[in-house]
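Please read the structure below before turning to the comments.
One protein chain omitted, others in place.
Should a chain be cited, it is by its letter among A, B and C, assigned in written order, with residues numbered from 1 in that chain.
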Amino acid sequence: MNKVVKNADEAIQGLEDNMTIILGGFGLCGIPENSIAALVKKGVKGLTCISNNAGVDGFGLGLLLQQHQIKKMISSYVGENAEFERQLLSGELEVELIPQGTLAERCRAGAAGIPAFFTPAGYATEVADGKEVREFHGKMYVMEHWLKADFAIIKAWKGDTHGNLIFRKTTRNFNMPMAGAGKITIAEVEELVPAGELDPDQIHTPGIFVKRIFQGEKFEKRIEQRTVRPK
Amino acid sequence: MNKVVKNADEAIQGLEDNMTIILGGFGLCGIPENSIAALVKKGVKGLTCISNNAGVDGFGLGLLLQQHQIKKMISSYVGENAEFERQLLSGELEVELIPQGTLAERCRAGAAGIPAFFTPAGYATEVADGKEVREFHGKMYVMEHWLKADFAIIKAWKGDTHGNLIFRKTTRNFNMPMAGAGKITIAEVEELVPAGELDPDQIHTPGIFVKRIFQGEKFEKRIEQRTVRPK
Amino acid sequence: MLDKNGIAKRIAQELKDGYYVNLGIGIPTLVANYIPEGMDITFQSENGMLGMGPFPVEGEEDADLINAGKQTVTILEGGSYFDSATSFAMIRGEHVDLTVLGAMEVSETGDIANWKIPGKMVKGMGGAMDLVASAKNIIVAMQHVNKAGESKLLPKCSLPLTGVGCVKRIVTELAVFDVTENGFKLIERAPGVSVEEIQKATEGKLIVDGEIPEMKI
Partner (left out) sequence: MLDKNGIAKRIAQELKDGYYVNLGIGIPTLVANYIPEGMDITFQSENGMLGMGPFPVEGEEDADLINAGKQTVTILEGGSYFDSATSFAMIRGEHVDLTVLGAMEVSETGDIANWKIPGKMVKGMGGAMDLVASAKNIIVAMQHVNKAGESKLLPKCSLPLTGVGCVKRIVTELAVFDVTENGFKLIERAPGVSVEEIQKATEGKLIVDGEIPEMKI
C-alpha cells in the first residue's frame, strides 16, 4: 500500500497537455505549491484547472497563468490577479464561475460517486441558465453535476505512506472534498511519516482517496492579506 | 453558546408522540443509550425511527419496541430481534428498508440542505419502485430525497459545551451524517468538557450541528458479536 | 445619517444570544465590533472555521489560518475547523442563523445583486450565491445610493442577480427596511433623517405605515 513517490516531478507523471486538473486550496492557503512548481517546470499546456481561486501574480496558479499553461479556469472567485484579468479580457483564457458551495459539493460528489444533486444556490441567476430546476418542499433548486478530473492535486500537513492525511487549521478547505475527485489524486505534505504513526481517529482524509503522496521540498506559504493587531 | 442540558430527560423535552426521530449507531455500536432509556421512561408512542438497525431484544431500540413505542422503522438491516419480527409479522410495526449507503447519504443531505441526489444503489430493484431514475454517463441512477426529522439523537465520545464532538473508533458511523438532520439534534457524550479543551483540528462534528448536549450517566456499551482469538 | 460603523452598530442589534453568524466583506465585517455585552455570538467563516476571532497579534499571524477574505485571523475557544463541503452544508442546511452582506442593488421583492457589473471584470460570486439562497435570515448592509447618486433600493434589480426573494432586512445610512410582500417597509429612520429624505432616495416601492421611529444607536 506504499503510495510514496520521490517528489513532485514523479507525482505528476502522466499529467499531459489539455488535461483537466482539480487543485486544492483557498486563496493561497493550503495550495499544493510543490506540484504547481513541477507543472511550471514540466510546461504542460492547455490545462483546465478547477480551483476555488486562481492564485495571485507570481504565486500559486498565477505561475501557470504567467506561462500560458491554463486554457480554462473553473473557480468561484478570481480577483487579485492582473495577469489573469489581462488574459481573460484578451480572450486567451476561458473562465467558468461557480458558487463556492456548489464547487465544493460538486467535487465531493465526484469523489463520492454522486452524478448530480440539487442545490438552491444560483437559482434564477445566470448560473442556472440551461440547467434543470425543480421545486422541493416549496423552494426552488438547481441540479448540479459532479466534477471529476484527470488529476486532483491537494496539499495536507501530515501524511503517511498509505496516503492518510491530516490538515492544519483552515487548510482543509477544498483539499478535503477534492480528494478522490481525480482519476489520480496526488497529495503533497509538509511531513511524511510511516503508516501507523497517525492516530486512525484523527485522520481527516483516509488513504483510499489518495494514489500518490510525497513530502514537499519547501513550503513558502505566502500570506495574501496580512492583517494584525498591535501587541 | 452553552448547549448543555442536565440529563437525557431534559434533552428530549419537546419530543412528543408520533414524531420522527433519527438515531445514530451501527448495531449496538455508538448508540445513544441514555436517550433511549429516557424515551422508554417518558413513554412517547407512535414514533417513526430512522436508524440503521433496530437494536436487539432488550437493548438499544429493542427497548422501545418492547414498549410498543415505535410505529415505523426506517432502516437498512433489522435482523437480530425476535420482538421486532413478531410485531412486523403481526402488522403492529411498519418497516421501510433503505440501502445503507443511501440511508447515510440521505441523512447527510438532510443536514446539508440538499433535497435530492442520485445514487446507483437499488436501481432496477424494488427499492427504486416509483422513484425517478436517470442515466448519467451511461449508468443508471435513482433519485433519492433528504431525510429530516423532528429530533436527531446521536452519541459521541467527547463533547464540549458548544456542542463540538469527537468520536472514538467505529462509533462515528451514522452519528456523524445524522448530526444536523433533526430540527433539534441531541448529542450524548461519555465525557463533557468546557469549550476550549478540544483541539479545533480534531473535532469531527462542529457544534453548529448540535442543539443540546449532555454527559450520559452510564454507558453499558453492549457487544453484539464478541469475537476473539486466543491469547 | 449613519456612517459605516453606525450601520454595523444598528445591525448588531439584530443579533440574538447563541446565534451563528456569517459576515460578508466590507461593512458587515464591522458588525463583529459591536456585539452586545454578554451576548454569545459565533462567527462562521465559509472557508472553514467556526469561532473566528480578531486579527492575530503582530508576529503571530499564521498562513494556515485565514478567513474568507483571505485575511490572517485567530480562532476563539470552542471553535472548530472543517472543509469547504462541510462549511456549505452548514450554510445550505440553515444551521447558520444570520448572514449579513453587502449589495449593489436590492429589489422590493428581496432580490439581491452584488457580484457582477456587465462590462467590468467579473471576479466571481465566491460564496455569496450559496449564502443568499440558503440563509434563514439575510440582512443587507449597504449605502442607500451608489456613487452616481442612484437609489440601490429598486423595483427590480438592473444588475445580474445573486439571488431572488431572499433579503429580509436592509440597513443603510438612512434607514432600516423590511422586505415585505408589498415592498420596502420603513421600520426606523437614522438619527436626523426625515421620511421624505428616505422616500427621495428610494426608487422601489416604499411603505410608510404610521409614525416611523428614529433608531436608537
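The rule is short, and it goes like this: contacts are C-beta pairs under 8 Å (C-beta built on N, C-alpha and C of every residue); 3 or more make two chains touch, one makes a residue touch a chain.
Note that the structure is predicted; figures quoted are calculated from it, not measured.
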I'd like the shown chains that the missing chain touches, ordered by label. A, B
Out of B:Lys3, B:Arg172 or B:Lys211, which touches the unshown chain? B:Arg172
Considering the whole complex, not just the chains shown, which residues of chain A touch the missing one? 1-2, 108, 110-114, 160-162, 164, 180, 195-196, 200-201, 203, 206-209
Could I get the residues of chain B that touch the absent chain, sorted low to high? 26-30, 52, 75-80, 85, 88-89, 97, 99-105, 107-108, 119-127, 157, 167-177, 204, 221-231
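Heads up, the rule we're going with is that only the chains that are shown with their structure count from here on.
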Chain-centre distance (mean CA atoms) for chain B and chain C, in whole Å, is 36
Two or more other chains are touched by the chain C residues 75, 81-82, 88, 91-92, 134
Listing for chain B: what residues touch at least two other chains? 112-114, 200-201
